[in-house]
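The complex appears here without one of its protein chains, the remainder shown in place.
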Amino acid sequence: MVQMTMIEAVRSAMDVMLERDDNVVVFGEDVGYFGGVFRCTAGLQKKYGTSRVFDSPINESGIVGAGIGMAVYGLRPCVEVQFADYIYPAYDQLVSEAARMRYRSAGDFTAPITIRSPCGGGIFGGQTHSQSPEAIFTHVSGLKTIVPSTPYDAKGLLISAIEDDDPVVFLEPKRLYNGPFDGHHDKPARNWTSHPLGEVPEGHYNVPIGEAAIRRTGADVSIITYGTMCFVAEAAVAETGIDAEIIDLRTLLPLDIETISQSVSKTGRCLVLHEATLTSGFGAEIVAQIQERCFYALEAPIERVTGWDTPYPHAQEWDYFPGPARVGRALRSLMEVI
Amino acid sequence: MVQMTMIEAVRSAMDVMLERDDNVVVFGEDVGYFGGVFRCTAGLQKKYGTSRVFDSPINESGIVGAGIGMAVYGLRPCVEVQFADYIYPAYDQLVSEAARMRYRSAGDFTAPITIRSPCGGGIFGGQTHSQSPEAIFTHVSGLKTIVPSTPYDAKGLLISAIEDDDPVVFLEPKRLYNGPFDGHHDKPARNWTSHPLGEVPEGHYNVPIGEAAIRRTGADVSIITYGTMCFVAEAAVAETGIDAEIIDLRTLLPLDIETISQSVSKTGRCLVLHEATLTSGFGAEIVAQIQERCFYALEAPIERVTGWDTPYPHAQEWDYFPGPARVGRALRSLMEVI
Amino acid sequence: MPDFGPLSFKVPEPPVRPGDEPDFSDFEVPKAGTVRRPEVDADADDMKDLATTMIRVLNRDGEAVGPWAIDMDREVLLHGLRSMLRTRAFDERMMTLQRQGKTSFYMKCTGEEAIAIGQQLALSQGDMNFPTYRQQGLLLCQDYPVVDMICQILSNARDPLRGRQLPIMYSSKKHGFFTISGNLGTQYIHAVGWAMASAIKGDTKIAAAWIGDGSTAESDFHAALVNASVYKPPVVLNIVNNQWAISSFQGLAGGDSATFAERAHGYGIPSLRVDGNDFMAVHAVSKWAIERARRNLGPTLIEWVTYRVAPHSTSDDPSKYRPREESEAWPLGDPVLRLKNHLIGLGLWSEERHLQAEAEFDEEIRVATKEAESYGVMGGGSSARDIFEDVYKDMPPHLRAQRQKMGV
Partner (left out) sequence: MPDFGPLSFKVPEPPVRPGDEPDFSDFEVPKAGTVRRPEVDADADDMKDLATTMIRVLNRDGEAVGPWAIDMDREVLLHGLRSMLRTRAFDERMMTLQRQGKTSFYMKCTGEEAIAIGQQLALSQGDMNFPTYRQQGLLLCQDYPVVDMICQILSNARDPLRGRQLPIMYSSKKHGFFTISGNLGTQYIHAVGWAMASAIKGDTKIAAAWIGDGSTAESDFHAALVNASVYKPPVVLNIVNNQWAISSFQGLAGGDSATFAERAHGYGIPSLRVDGNDFMAVHAVSKWAIERARRNLGPTLIEWVTYRVAPHSTSDDPSKYRPREESEAWPLGDPVLRLKNHLIGLGLWSEERHLQAEAEFDEEIRVATKEAESYGVMGGGSSARDIFEDVYKDMPPHLRAQRQKMGV
């Protein structure tokens, strides 16, 4: 075990896989010589050569499309889309091609490709460096969608994604790259290198796709969340003193509904929390499944705390971001329902 | 009033608007000389000339992107994407440009564009002529999303969409183009020309965006649906004899949650019904909002009946399509909960 | 700037419409044998002229002439002609099936047979095509079981794609035939990526990408060309310019402003414009481009000039937007007749053998169709269980639950 930031953990996952499997290739905008705008691929081109790790033209559909072609050949491409806000031009390749190829060819052709992309806000990046588009992938049968929240999970899940025989969208909450951000933007940030969740094995290991993690056990209310919001939830729990169970989904699709419903059945109250906008966000799906499974256990309506239904603003970032104050208020009002 | 099919109603809406407003233009693949693969624009080029109604190159991002440019100039483009299955290449232009332009420019630039596209299955069209992608638009703040189910609504809503100062995605359930399809694919199809809902005014009128319609009043259970499924719901109700209230959303975003919650508060039971795949479908959002608003009125978990979470298959269309039998079963089991 | 007066808007129109006389007077056809043949390793810059002319080998008398008239194996020639006849027989029979209501949909490639077949016969085992829906010839000139093709079209119990795909959207990895997508253009960049992978692995295999004239307007065409320009992978970039894209003529994809072959120039990719109804030209040019790819000299773009004689699909009626007689007036003739005449001239073929071959394929396809029909028609025999498989490699719990709910 060594201490790693999430950037180092993601890099280490690619490093391990490039080392173990000749068929793994890594490419995307600025990922080669420069090592990526977030440095996630720094040093990998030097180590594995330009045939394994390289820069791509600025065309996201082309990055995913060429990656699919390579995957069809037999490689395992792990490509980067520089920001999740730029993934939309590649949406058609993901939906119409990667996700459906196995199905439409009855297994004759498959597309084991991993698409990495930094997501989420909190870095004052405005509308085009802050979005959380995960919901649009979870609606697509044939894709898997992952959002890790710790260096350990990021590495273990990215290795699993690259090894997976199906296409995986791997969204990295960029606000967690350097440390566990809890939404208190005005307080000094902690770094992963001094945090227990920053302890990561150097070699190969898997975190299985499709399994949620219980970040905190609690008796009074379940908080279902993922990504950056895991730490916001922790902060809100600490501040309100409410004994909440915090579930980090880690994988959104396939969803670990068992873990969720066990928790909600126990607590009888539930808060669903994400950064993405409310309407048709992934939280809606979580709510829909919980109310179906835990109907009789629920003591209060399931509450959603999310980004507002607007584009991601720039200056008003902290009014937009669902921080610990908003989460705390929602927790309190959930507990007030009798 | 004259009898119109939904194709004629849609055409009439464009005709009326081309006539009334010089700034309305209509274009898309095969829509000009030929009049569209579903004939929705037949005759319009001849009537209004090639500067107002014309063919486009086969590039959906270009259709929407050029339309946005025209809208910025001051026109009101009503463009066609030949099948909703081909709208994904235009998703970036819709999300990153049309939806956000007013916001990011603080009203300096706007994009009053309407994107029409035939959606839904039931015509044996396989994976690329059957999809219902509405959920991915309802997640986008700044877009409005409409799915009409009758010729009257189609015309009145399309006129409202073209007149609207915001971008509108207008999805036309192609299985309803000629008649009210109730899911009984093995029975002879009825045509709109012999159906009361096929009565349509010839001139200009509006159906307001954002208002649901109650297709059937009932006391025992609420069925929240839209598009083709409205008629499937009717069939299931007729067959089960259950006294259901059927709500046709017509507009998905902004959602008429008032009408929905009044109904569910009354009935205490709710079925959400759509053709699109289950996970992260628009039904999830409907469920999430209902359970929040009608928590104490609900006597049973809200149930969703939808397409399965798979790509749209070809030969198994009627096993995939959520027909009256499946809806009926769900209604019965909903009523059994005590 | 009122100095220049108001602007005006013009939408390109085909020269004629239903009711008019067909008119190909603006369509230039160079004499066969007159276009030069550069060295395989020539520079893209030194062959730009080849994008605005038309490489043709077979002249009016059925002779193979000029620098592109390469020596060809007689087996290849005969197999080429026979495969074209077989494809035509197949297309006709499938149309009948559709009219009989046994399949919902079909798409013919009439008039375009030489292209797919001429190129496939120049490819090698292990190479991969990324076809559109109009390259059935790629399979029909190989040993792909024709019964399987028909079962796919009928979506029956033996459909290799388990009823999941629209008729004619075949897939066969073994035969170098990538699963056809209904989405236009997406496969073009796949071909480039596949070829990049082959180069990355130090393999010897190459890719062939296929796209229609209308679909070159799609964005993934550009994605493909940019990547081909940058990495120079071993790929043959085919554009089948059959003049029409459903009801839209090629001018709506920009074809009135430049040839489709010229698109390659802006990417520094060599390109050739070729008579696509001339089997000999198709095969010779394909061989040349394939050798370029194989020698790591990078991509070549080829515009095959042809004419979509058939309706777009069984859902289309072309008499609504073009003169009925236009295909008759098409200046490049019928690829089958042209190769037939050439082979008769060579003494390899005769009118009798031709009639015989036609009858033989008619019978082959008839018998195959009968067998295929016995496994079901119009989706009959397909299994509801198949809905839930192959969404993922392993079925996740939510799909298991849905399958259970469905009761299959």
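By written order: A, B and C. Residues from 1 in each chain.
The rule is short, and it goes like this: a contact is a pair of C-beta atoms (placed from the backbone, for glycine too) under 8 Å apart; a residue touches a chain by one contact, two chains touch by 3 or more.
Everything quoted here is computed from the prediction, not taken from an experiment.
**Student:** Among the chains in view, which touch the chain not shown?
**Tutor:** Those shown chains that the absent chain touches are A, B, C.
**Student:** Determine which one of B:Ala42, B:Ile214 or B:Ile257 touches the chain that has been left out.
**Tutor:** Once the missing chain is taken into account, the touching residue is B:Ile257.
**Student:** Among B:Ala9, B:Val25 or B:Leu157, which one is in touch with the chain left out?
**Tutor:** Among B:Ala9, B:Val25 or B:Leu157, only B:Val25 touches the chain that is not shown.
**Student:** Which residue from B:Asp15, B:Glu29 or B:Glu97 sits in contact with the chain not drawn here?
**Tutor:** Considering the complete complex, B:Glu97 is the one touching the chain left out.
**Student:** Which residue numbers on subunit C touch the omitted chain?
**Tutor:** Residue positions of subunit C that touch the missing chain: 1-12, 44, 124, 196, 198-200, 202-204, 217, 219-223, 226, 229-234, 251-254, 256-258, 262-269, 291, 294-296.
**Student:** Which parts of subunit A are in contact with the chain that was left out?
**Tutor:** Subunit A touches the chain not shown through residues 29-30, 32-34, 37, 50-51, 54-59, 61-62, 85-86, 89, 124-129, 278-279, 308-311, 313-317, 319-320.
**Student:** Take the complete complex as the reference. Which residues in subunit B touch the chain that isn't displayed?
**Tutor:** Residues 25, 51-52, 56-57, 59, 61-62, 65-70, 72-75, 89, 92-93, 96-97, 101-110, 141-142, 144, 165-166, 210, 254-255, 257-258 of subunit B touch the chain absent from view.
The working rule: only the chains that are shown with their structure count from here on.
**Student:** Compute per-chain Cα centres, compare each with the mean of all protein Cα atoms, and return the closest chain.
**Tutor:** If one averages C-alpha positions chain by chain, the most central is B.
**Student:** By mean C-alpha position, what chain is farthest away from subunit A?
**Tutor:** C
**Student:** Roughly how far is subunit A from subunit C, centre to centre by C-alpha average, rounded to an integer in Å?
**Tutor:** 41
**Student:** Quick one: report the Å distance separating subunit A from subunit B, using the average Cα coordinate of each chain.
**Tutor:** Taking the average C-alpha coordinate of subunit A and of subunit B, the gap between them is 31 Å.
**Student:** Mind pulling the residue numbers of subunit A that touch at least two other chains?
**Tutor:** 61, 89, 92, 96, 103-104, 141-142, 255 - these are the residues of subunit A that touch more than one other chain.
**Student:** Touching at least two other chains at once: which residues of subunit C meet that condition?
**Tutor:** As it turns out, subunit C has residues touching two or more other chains at 164-165, 169, 181, 183, 219-220, 391, 398.
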